[in-house]
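Step one of this worksheet: look at the structure below.
Complex shown without one protein chain; remaining protein chains in place.
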Amino acid sequence: MFIIGIILITIGVIFSTLGALGLVRMPDLYNRLQTSTKATTLGAFSTIIGVGFLNPAWLIKTIVIATFILLTAPISSHNLARASHKWGIPLSDKTSVDKYDSKTGKEE
Amino acid sequence: MVILLYLVVLVLAISALCAIFTKDLLVSVVALGVNSLIVSALFFLMHAPDVAITEAAIGAGLSTAIYVFAIRHTKRQEEK
Partner (left out) sequence: MKKTEFLTGSFIALTLVVLLGVFFFQALFQPSYEGKVMPIDNVNLKDRVSLHYVLKNVNDASKYLATNGMRYFNNRSSVPSKTITFGKTKNLEEGSANEVTSIVVNYRGFDTLGEVTVLFISIIGLTMLIGGVKEKKLRMPSVIVRTGSKFLFPFILLFGVYIFIHGHLTPGGGFPGGAVIASGFLLLLLGLENFKFNTTVSKVIESLAGVTFVGIGLVGLFMKNSFLANFIPTGTIGFLYSAGMVALIYIVVGIKVGAELSTGVAELKEGNKND
């Protein structure tokens, strides 16, 4: 139990650090949103479940919290990307295709 | 432990200064939201969990939404 908790917390810390690194090095808003959301969601999820394994009395509460984070973080980043495309924040100059541009005119 | 408190207070000062000195009102509202979040973390570090939950729910959630609704009905850029 103890060893599984330590391994999960280490994985969580590594992925959170990689997410922060991606926030600095990516060229564009949309790339930054994608990398930081994916990496930090996994990092937070692993850390919280690792704490649940270290104290087995809290295991069910930590699973509930981690499921809530897993459900809400991708929805919020999707909405951020959609809103910033409407306000016209430019894509980086290395992008070749913009598939969302033709759909901005009509509502889904 | 004391070093952590000083670092958190430094971020608080930076976000408050950013909220005052910018001309775009929407950026200022987001900075106030960050301010409420840091104050909630500071309350938790001082062993007061009731106030931390209240500040997180009201300051970083409802207060920011009410400010954004008020900006929608008026203008977005502060005049000179």
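Lettered A and B in written order, each chain numbered from 1.
Everything that follows uses one rule, which is that contacts are C-beta pairs under 8 Å (C-beta built on N, C-alpha and C of every residue); 3 or more make two chains touch, one makes a residue touch a chain.
Treat the numbers as computed from the prediction; the structure is a model and nothing was measured.
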Considering the full assembly, with which of the depicted chains is the omitted chain in contact?
A, B
Which residue numbers on chain A touch the omitted chain?
68, 71-72, 75, 78-79, 82, 86, 107-108
Need a quick check: the contact residues on chain B for the chain that isn't drawn.
1-2, 5, 20, 46-47, 49-50, 53-54, 57-58, 61-62, 65-66, 69-70, 72-73, 80
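The criterion applied here is as follows: only the chains that are shown with their structure count from here on.
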Using mean C-alpha positions as chain centres, tell me how far chain A is from chain B in Å, no decimals.
22
